[in-house]
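With one protein chain withheld, the remaining protein chains of the complex are depicted in position.
Naming follows writing order (A, B and C), and every chain is counted from residue 1.
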């Protein structure tokens, strides 16, 4: 039985606690939050859980084997580091941290102590993304040509991170999972329209090896909510609309064979759509319940995580490159070095 | 009665001829196309129109006062220049030409001869775009913060231009019309996935004066067709979906007052949507019929065109900047000079 | 403080308990269900609530002032009657009961004892239906000409009632609320496609005074879920789509003026749509929380209920007429007498 402590009971914390509470092999023992009214909610719903305002007490609690860091992003590094140093496994909310240096130090610390460090990139655990990975790995789509995501809404502002670190983080982590690869360079643009509030709209283009290009459109000031990703492959293409109650993934047999001669390709394209569409059924699993089960399994059995600290570090690297590129009005940034690419 | 000749009877030509044929004050007298089977169609539908394969004969035809250049883009400059030099008014299909130099020379020639030079940026003449301009000019939206367009489909490949010059041209011309302003700089990225076929996917970010940012996503290899533009204003926001049979424009009262204090803004945004939505009725006018009427009016009466050669030149300048930026992996290009911006 | 007991903790019971638990002035004290695994859930979530399997013990519990009957429909009459006889206020799930005689006896018993008898017609309490009533009562729509609802899905089968009593009950109760009127006659058709399972598809037409006609299409075997109601008025028309995350109600200015001369009407109709569309913002209130608050208020203060026993009786009468009409292949049934209408 893995004893679990949760730091932060704000927007996401209640979902975390509820899912961990229902995960076999785990027991939520301690929850802390600075806000008394949040802690009151924990006490009302879970009378058996110890509560408090002091993360230090939670980290030092000997009944706690693993800690979830669900506090504001700016506190992630310090709390996660202290938890690792106290010998606890750590599940950390996205974005993990906001500098590459901090991410590297957390990864190193977890490695040195052989502790599980996992990032809660929840979308990776959705049945939809899991199925898309099967389609890609199984060769159904052929070579992936592009990934194009729109993730916009008139939604909750994050005060301590901007829209790239709040929303684009989802697509960057999904891409890392789908492709087993990190981008080589990133060109990004954006704008902050509201004083005192960080960047609220941004556009990222990520260049991968070969001709694969990924684009992400994130916006906090949209009048409508859109969660739509198009993935173009050389054989098939798919549209993933996370807001569809059913048929979230639609696979189109309209792919092109790259080997075909251009004239034939041209003719194929004159028509609207040449093949059938197919929407696989998806199980109704809640992604966060899979996150909870995976973390408990990895921490209890020393298994590697799908969204490990290393993977989280790669995500942070890409987001840091994007942030730098926005400052340079779109000049591409080398993800490995975080330096501007040479104008080719 | 304005005598009209049309060069090119391919994809768009038949629509042009049909609309001009129904425009009062105009008479289509002569149509040329190199392809015999296309010319046969003209003869069958319009027995009274003279036909042929020789643009020169058409240009020299004394019964012709105005010429529509609807041939492949690579021929636009030469044919339009010859037409102007022969003293004819010219309506030229989009993209006008593909170099700034050529656009400048056409504009100068038309000015010298006091001839009408108009570019067929058809979308500008749609009831939807006309209405959006009214909303912007009338202050309904407040300050325009961003313009975000997605214009993708699995569609007809243009062999002699890439997706920027084929599709993004629509948004660049719409923006010029809506804002009465040209972008200061452009950052663009893209990819060509098919050998022997030009760039098929591209992403443009245009920086305007102030904090206004415009983004355009164009793609020839999408499994689905999307024509959706979101315009965010400080008072209201709108979504323009050109594929909706009705309710093409939806105006949302969810705009923010920039002057409000951030904390209040933050609270407003926590809810999904705070105000009503409203979809103005639009007349069912065909845009091309408005194009035809406007061209006939401008040419006959010497009036200035909404989409004049000068406006077309500004569009060409922006597209040229985008093309250059794509070569530089997103490095922003100064639209006025077409030189890379200094990394700030 | 109103002490509340809940009989039945199956599909809807947990929602009832959760909402009543958060209603000021009420305290859920006792929950019973025959299934041990359901009772275990209550104990886990609400350690302070008394639990058990015996409705009799709950009804006799002196700490209980009001009882929610959320058990299978076939048990509603007996349990509600016993609760009333024990002097308790009663909130009863829909459908209230399945015979007019039983509904009449419950209404009479509650009246004799001056107890609150309320039916949980949840949809009546949605912000959407509340707003539609405002539009109708305020004259916005003009005279209501028709109500046309489609309520279909591949969903949970109810074993002890058919699709009319399970799904059409929603529309019949909504209509009663919107119009303050009951239908005069009902013609209904339907079919049961699965042996041992009651009617799974049905179509009801309800005739009201004047020319108002209402139609309801209910189906348990649809491949897609639809919850869409169109209300046509002489001035405006509206579409209410309960599955839309926002813009659930769209009001169209395409109404006709009945007084206009037919020729003019004809011309108006040739176009697609002549006026604007408008979607009022709706508060995000959960309907069941309004149900809980209203019941607690009515029971505590002796106020009349919006969905009182009398209203529920009228709904039962209409559904009974529909059921009889289905047996007669659509022959209209007089709602007041439940006899076949004379063929006119």
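Basically, contacts are C-beta pairs under 8 Å (C-beta built on N, C-alpha and C of every residue); 3 or more make two chains touch, one makes a residue touch a chain.
Quick caveat: nothing in here was measured; it's all calculated off a predicted structure.
K.L.:
Among the options C:1, C:137, C:194 or C:243, which residue touches the chain absent from this view?
P.N.:
Answer from the full complex: C:194 touches the omitted chain.
K.L.:
Which residue among A:21, A:108 or A:277 touches the omitted chain?
P.N.:
Hidden-chain contact among the options goes to A:277.
K.L.:
Consider the whole complex, including the chain that is not shown, and state which of C:41, C:133 or C:331 touches that chain.
P.N.:
C:331
K.L.:
Considering the whole complex, which of C:38, C:98, C:173 or C:217 touches the chain not shown?
P.N.:
C:217
K.L.:
Using the touch rule from the top, list residues of chain C that touch the missing partner.
P.N.:
Against the left-out chain, chain C lists 145-146, 148, 150, 152, 154-157, 159, 185, 187-197, 201, 203, 205, 207, 211, 213, 215, 217, 219-225, 230, 232, 234, 237-239, 250, 252, 254, 256, 258, 262, 265-266, 269-270, 272-273, 325, 327-332, 340-341, 343-344.
K.L.:
Touching the hidden chain in the full complex, which residues of chain A are there? Just list them.
P.N.:
Interface residues of chain A facing the absent chain: 245-247, 253, 271-281, 284.
K.L.:
If the missing chain were put back, which residues of chain B would it touch?
P.N.:
Spelled out for chain B, the touching residues are 45, 47, 224-225, 243, 245-246.
What we mean here is this: only the chains that are shown with their structure count from here on.
K.L.:
Which chain is most remote from chain C in terms of Cα centres?
P.N.:
The most distant chain relative to chain C turns out to be B.
K.L.:
Chain B and chain A are one sequence twice: same or different residues at the contact, by the over-half rule?
P.N.:
same
K.L.:
In whole angstrom, how far does the Cα centroid of chain A sit from the Cα centroid of chain C?
P.N.:
The separation of the two C-alpha centroids amounts to 42 Å.
K.L.:
Could you list which residues of chain A touch at least two other chains?
P.N.:
Residues 224-225.
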